[in-house]
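Dropping the structure in here first, questions after.
Only one protein chain is missing; all other protein chains are in place.
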Amino acid sequence: MTPRQRRWIFLAAVVGLAAFYLWGLAGLPGFGNYPGPYGNIIDRVAVSQTNATGVVSAVNFSYRGFDTVGEEFILFIAATGVATVLRHLRGERERTALDEAKDGRVPPTSEAIRMMALLFTGPTVLLGWWLASHAQSDPSGGFQGGVVLATAFILIYLAGEFLVFERVSPVDITDAVEAVGAGGFAAVGVAAVGFGLAYLTNFLPRGVYPGAVFSAGTIPLISFFVGLEVAAAFILIVSELLEQTLVVRQGG
Amino acid sequence: MSPAGVTAAVLRGSLPFGLMSALQIVVLLLVAVGATAVVLTRVPTRQVIVLSGYGLLLAILFFVFQAPDVTLSELCVGAVALPILLLLALEKVRKGEE
Partner (left out) sequence: MPFVQVFPFVVVAWVLAVGLYGIVTSHHLVHTIVCLIVVQSSTYVLLLGVGYKRGAIAPYFYDITQRHVPAVDPVVQALALTDVVVEAAVTALLLAFAVQAHKRFGTLDPQELVQLKG
């Protein structure tokens, strides 16, 4: 099938898809006219039921916690998959990379990048931890905090401190942290079952003031575990892709 | 109508939609243009930079749709983590070709 034929078939398919989509669009109530009862009910009762002022995190970790467990394990499996697929490559490449490194073709990192990256590493870690631990009050949560934390580690690599990066996030410890994060989330749910409630029920004390740091029961705990797991998963993925470049730069 | 006339009408509230809707329409247009730009850039290394800009536009769109949580996620992931992953993979491929 030549590219031209492929383009014509694509055009026909897109016209059919557009027809179906417009037919479905005609049944929607329109942008801004939200009809459904579910969202209004949750907005009304979430603060009094869970003492969490961040309703999105309450939905994520309490009302719809089961979906979030599934998503988190998708993340876990994707990180494992990347490690499996690429570790196979790593063994046979290390010999040739070391030979390449002796050429010394890699230029040193510029001073400006080093300074900015090292300057921002500390605040980024702080921001990541703050985001991961304040899920119940602000627009924050485990997922965002975890990604920001992973970015802090990548900043260390960007600053040219590759040895520090390797020492600060060795693969074994990152693996263990990721497992603790994923397992911790599931364990909180199972602990609820141990108390005779349904899986992932919010069984910890809810605190006095809505939105305070120690309020909303299991939501900050789960958010903390999710933050650990997401950060470790992204660091693992990046370090698998970085292996090659790390070895080259160390030699040169 | 001139842009100044349109702006004045929107601020007065005499058009059938308000300031918020005008902002949303502008950002939606920018997102559509950005998506086209991402797809039409054929060289992968350049496409990654355009993708980073597109991620920023998307984050602004989510913010204007009153979703600050999703904005944070999209900023961290779409403008930072995804381009890093893509560039690392591209370098791995390039090293394999040498």
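We call the chains A and B, going by the order they appear; numbering starts again at 1 in every chain.
What we mean here is this: a residue touches a chain if its C-beta (ideal position, glycine included) is under 8 Å from a C-beta of that chain, and two chains touch if they have at least 3 such contacts.
These numbers come from a predicted model, not from an experiment.
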item: Touching residues on subunit B - with respect to the absent chain; value: 16-17, 21, 24-25, 28-29, 31-32, 35-36, 38-40, 42, 44, 47-48, 51, 54, 58, 61-62, 65-70, 73-74, 77-78, 81-82, 85-86, 89-90, 92-93, 96
item: Touch list for subunit A against the chain that is not drawn; value: 3, 6-7, 10, 14, 17-18, 21, 25, 28, 30-34, 36, 38-39, 42-44, 46-47, 53-60, 64, 67-68, 71, 74-75, 78-79, 81-82, 85-86, 88-89, 137-139, 141, 143-144, 146-147, 210-211, 230, 233-234, 237, 240-241
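By definition in this document, only the chains that are shown with their structure count from here on.
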item: Interchain centroid distance [CA atoms averaged], subunit A/subunit B, Å; value: 20
item: Interfacial residue positions of subunit B with respect to subunit A in the complex; value: 21, 68-69, 71-73, 76-77, 80-81, 84-85, 88-89, 91-92, 95
item: Residue numbers on subunit A that touch subunit B, as the complex places them; value: 32, 54, 56-57, 97, 131, 139-141, 143-144, 147-148, 150-151, 154, 234, 237-238, 241-242, 244-245, 248
